[in-house]
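Following this message is one structure expressed as structure tokens.
Omission of a single protein chain aside, the complex is shown with its protein chains in their original locations.
And now, chain A:
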Amino acid sequence: MNAQRLRNALVDTLLVGTVVLLLLFFYAPIATLVAFSFTSSRVLTLPIESFSLAWYGELFSKPDFLPAVRNSAVVAAVSTLFATVLGTAGAVAWIRYRFRMQAAFRALTFAPLLFPQLLLGVVMLLWFSVLGSWLGFSNGLFTVIIGHVVYITPFALVVVAVQVYGFDETLEDAARDAGANGWQVFREVTFPLLWPGIFSAAIFAFLLSWGNFYISYSLAGTARTLPIFVYSGIAVGSSPIYPALATLNLVPALLLVVTAEFLRRRALKRQSSGNLAS
């Protein structure tokens, strides 16, 4: 019996150890980059002799990266809006409705998820190039936005679909019985219940778009987003301003995740106190 317990303890340790190692693996490059952004030295090797904000100063003294930040923000904001709205509508159609050609609709809206981003980018690049030569436009931010919407909407759809799947539709019936019309049911019952899923989908969408390299790289033409700017920088040679820039790139994502977690906790708390009151 003791041997059995020992073995169980060993299995537990191994399993928990895998997760710990995996987290270390995930955060090793991110932590390295952040650490090197604070070095005072010109070479990016250990040991870091002293810490300074010199490279952040250097970065802001020559702010040629700001247009890239603006482009990234515009692309992420617009694609998040479209991907979340389209993904939410799609998720409801996926899970709650049954209609002719639903299988085709599901395949069509899920397929981009099975495409490597580079291929998705190339396929759309070909189409926009042909279209552009017919209609007389060249690729720019709007083609990047279209590309991001195609790539990100399936992710948003899956995230919302999980929420729709756990949806209690008797609440809608109750609202209808109480005399609410279709729009009121949607606004007062359906939307609030789906909101957590929609909110996570929007965060997912924003971060996927903000950090996207492959599709932007294929479709941006001469425009630059932040990941493209960093990519061209590391291709040229690893100047210490790039770890600083990359660290700044993390900040909006971090703020967003922290805010989301805060809101989620508050909603949970409110929900449980609401249950107590009833």
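Rule of thumb we're sticking to: a residue touches a chain if its C-beta (ideal position, glycine included) is under 8 Å from a C-beta of that chain, and two chains touch if they have at least 3 such contacts; residues count from 1.
By definition in this document, contacts and distances are computed from a predicted model.
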Of the candidate names "ABC-type spermidine/putrescine transport system permease subunit I", "Dyp-type peroxidase family", "NADH-quinone oxidoreductase subunit N" or "Type 1 periplasmic binding fold superfamily protein", which one corresponds to the UniProt protein name of the undepicted chain? "ABC-type spermidine/putrescine transport system permease subunit I"
Of A:Leu53, A:Ile234 or A:Leu263, the residue touching the omitted chain is A:Ile234
Full-complex touch with the removed chain, picking from A:Ala3, A:Val19 or A:Leu135, is A:Val19
Positions on chain A where the hidden chain makes contact: 8, 11-12, 14-16, 18-19, 22-23, 25-33, 36, 44-47, 86-87, 89-90, 92-93, 95-100, 105, 108-109, 111-112, 114-120, 122-127, 129-130, 146-147, 149-150, 153, 165, 167, 169, 204, 207-208, 210-214, 226-227, 230-231, 234, 238, 242-243, 246, 249-250, 253-254, 257, 261
